[in-house]
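For this depiction, one protein chain was excluded, whereas all remaining protein chains were kept in their positions.
As written, the chains take the letters A, B and C, and residue 1 is the first residue of each chain.
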Amino acid sequence: MPPASNRLRVRYAETDTMGVVYYANYLVWFEVGRAEWLRVRGHTYRGLEAEGIGLPVVEAACQYHVPGRYDDELEVRTEGRLLSAARVRFNYEVVRVADAVVLATGHTVHAVLNNQTGRPCRLPVEIRTLFQ
Amino acid sequence: MPPASNRLRVRYAETDTMGVVYYANYLVWFEVGRAEWLRVRGHTYRGLEAEGIGLPVVEAACQYHVPGRYDDELEVRTEGRLLSAARVRFNYEVVRVADAVVLATGHTVHAVLNNQTGRPCRLPVEIRTLFQ
Amino acid sequence: MPPASNRLRVRYAETDTMGVVYYANYLVWFEVGRAEWLRVRGHTYRGLEAEGIGLPVVEAACQYHVPGRYDDELEVRTEGRLLSAARVRFNYEVVRVADAVVLATGHTVHAVLNNQTGRPCRLPVEIRTLFQ
Partner (left out) sequence: MPPASNRLRVRYAETDTMGVVYYANYLVWFEVGRAEWLRVRGHTYRGLEAEGIGLPVVEAACQYHVPGRYDDELEVRTEGRLLSAARVRFNYEVVRVADAVVLATGHTVHAVLNNQTGRPCRLPVEIRTLFQ
């Protein structure tokens, strides 16, 4: 499957005094991106949690190339990769729709957690196969 | 007891493209203010939750008088009032420390919820007496 | 014209420890709502700012009826009203799409500001007529 794609528009709340998107908000959009990645594959993060599975972030990184601005329409492109039975990675690109300029790239790494026990666990098979 | 008082400094994250504090952040500072109101009276909101009590907001309002800016040192002044055995109100003033100018005033109204049942309940007596 | 309507999905970032939407985020969605109100009428808030006009919030209020949760699809319905040549009001309803339950209602009042002078001014005629 191709990368998942989300469209969103920069909110005033997401900008700062410099007149550009505040840097932490890209991580929020990454969250929106990986939720969509699951959704287009027939699952939801809410459903995963309902089954007692969580995917807490253990590492996040972002490179900022060109600043986003208020009201820009953006596309978040998300790809998933299985690192192990208990660890996954998502890669992201945030692209300005008007001219296809890449504003930022980044990734997150997630553990797989049994929310009942609070202990690491393996991804359910039906989720694991999505990453292949 | 006098109003509870909190000092905080405006974060870059809390400003917007207009160069001033984004309006929703005052409600975040109100939350900080009412947590402090409880704390100086010997309780914490975390402790309240640990006892199974929540105080969800049912109404919030804010009047914006003068814009706050990045790095301003602010004081949040909070007063509590008992509206009924199952409803409380907090009033807030956000004051710029440098010149005592009031940037914003507001209030929140809270229900009292038993987090086990999800149903309204009465405030525990030891909390109720704080409001008098 | 009918109220403007926006669809959005609750982000994980917008929830809190209580498992519901944190109350300040409704004000962020109100911002998204009034931007859309302008957009469907052929204008944008970004365009307004480019002409040197700002609409700072002078008052905001929200009543919380039913909590929103992560991944809920919501509709923000926005109506505008002219209060005077230099003051406008927007009313909002946030509705859960799945069952049409109204989660919250609220309003904001805005001054009209000349961003060059920082002083109040009248709404440009082409904007004023949108409110009628």
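We take it that a contact is a pair of C-beta atoms (placed from the backbone, for glycine too) under 8 Å apart; a residue touches a chain by one contact, two chains touch by 3 or more.
For clarity, every value in this text was computed on a predicted model and none was experimentally measured.
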Hidden-chain contact residue, picked from the options A:V40, A:C62 or A:L130: A:C62
Residue among B:D16, B:E31 or B:E93 touching the omitted chain: B:E31
Contact with the hidden chain (one of C:Y22, C:Y45 or C:Y64): C:Y22
Where the unshown chain meets subunit C, residue by residue: 12-13, 15-17, 19-20, 22, 24, 69-70
Residues of subunit B (touch criterion as defined above) contacting the omitted chain: 9, 11-13, 28, 31-32, 35, 44-46, 70-71
Subunit A residues touching the omitted chain (full complex): 17-18, 20, 23-25, 27-28, 31, 49, 54, 56-64, 67, 108
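Heads up, the rule we're going with is that only the chains that are shown with their structure count from here on.
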Central chain of the complex, centres being mean CA coordinates: C
Interface numbering overlap (same over half, different under half) for subunit A and subunit C: same
Between subunit C and subunit B, distance of the C-alpha-averaged centres to the nearest whole Å: 23
Centre-to-centre distance between subunit B and subunit A (centres being mean Cα positions), rounded to whole Å: 32
Junction residues of subunit B - those touching two or more other chains: 17, 24
